[in-house]
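Only a single protein chain was left out; the remaining protein chains are all shown in position.
Coming up: chain A.
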Amino acid sequence: MGRKVKDTLAKGIIYLATGITLSVLLFIVGFIFVKGIGLVNWKFLTRDYNETVSYVFVQAAEVPMSIDADNLKKENPYDARYESLIDGPIYIKSIGAAIAKVQYRNNYTEKEQFVIAYIEKNSPLLNAKDSTGKNVDIKTDDIIKRINGINLKNLTLQEAAAQIDNESGELKIKVVQPGGGVKSNIITTLYMVLLSLVIAIPLGIFGAIYLTEYAKPGKFVNTIRFAAECLSGIPSIIFGLFGMAFFVVALKFQISLLSGSLTVAIILLPVIIRSTEEALKTVPTSFREGSLALGATKLQTIFKVVLPCAVPGIATAVLLSIGRVVGESAALLLTAGTVAQIPGTFLSPGSTLTVQAYYVAKEEGNIELACAIGIVIIVIVIVLNVLSRFASDKLDVFNKK
């Protein structure tokens, strides 16, 4: 009888604990999703964070509209997060495009703006160039500020349209391409993952090979192992400080993609070494003996037999590492910076999604945007996980019977 009660009690506690854990998890993910999902759309993913202002040159033409007026009304390129339609759109032949007046709000201001609502297939806007002759990609929802030096600010939609239609020859248009997106952060994140893995994985694997296959067991190996274990326990801000002092300042790599990925690579090394070591240790001695008995050298044995067997374990390490890089904020804040841009070179700064989430939440107080970025992070982590799991299954030599 007593035992039965104890059993039931224990069971209850187990269920309760599981339930609590699960609901906390669901609550957090749910919270992020509910808060942020309203901001996540295609434009959010494909736009830069900062708006870009540019002057473009366009050859005025006479382009008739190919759709009828009702369909023009149905065009809806406006970003619901920032814009609501006030008037229009009206089609303008000289630029082969329609403009509309919208109420536009960004983080700081609320203004009426003229935005491009529709672009004809043979519109001269599609051949827009900047002053250096480079092509500028004009899209719908871009804001038109000025035409040939005339500010459109205080005009009605009809006046603005007439103004644009009146001009001929080469038009100089001031265009603002709206920001608010995380494209650069997504790309920076992927760069960061790629670069730090490219640095850390070979180093980690060779380190693990040395420790398991070459080093004589003893004090030295134990010291290295202990050091690696300690390293994995140190909070990443410490690595960030080191990275800042060493890579950024001493080696003059500046706050950059390179400094960031080197710092993260150091954070990853212990994890990769440990899991690769474990993976190498589980490869049966009989494979090593079999290979050596066939006259293979030690190096051949390691690279042709032992390492391929260890691939699933190494893949797990890669998986964990990807999670670490995507999730890293403190160290990257100090070494790769908070500039939301696609790093043009290894030495340019760029903020990853996580850093960007921190930045918009802390510096701009924009929790919704931070949550929206959170959703992107969660999705990226899930996708990368699925991908590497798939890859490790494909590469698992024991799977192919």
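Basically, a contact is a pair of C-beta atoms (placed from the backbone, for glycine too) under 8 Å apart; a residue touches a chain by one contact, two chains touch by 3 or more; residues count from 1.
Keep in mind that, in the parts below, contacts and distances are computed from a predicted model.
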Per UniProt record, missing subunit out of "Transketolase C-terminal domain-containing protein", "Phosphate ABC transporter ATP-binding protein", "Spore coat protein JC" or "2-oxoisovalerate dehydrogenase subunit alpha" is "Phosphate ABC transporter ATP-binding protein"
Using the touch definition up top, pick the residue from A:A61, A:I150, A:I187 or A:A296 that touches the left-out chain.
A:A296
Option touching the unshown chain, where A:K6, A:K304 or A:K394 are the choices
A:K304
Answer key for A:F33, A:Y210 or A:F287 versus the chain not shown reads A:F287
Which parts of chain A face the unshown chain closely enough to count as touching?
216-217, 284, 286-297, 300, 304-305, 308-309, 397-398, 400-401
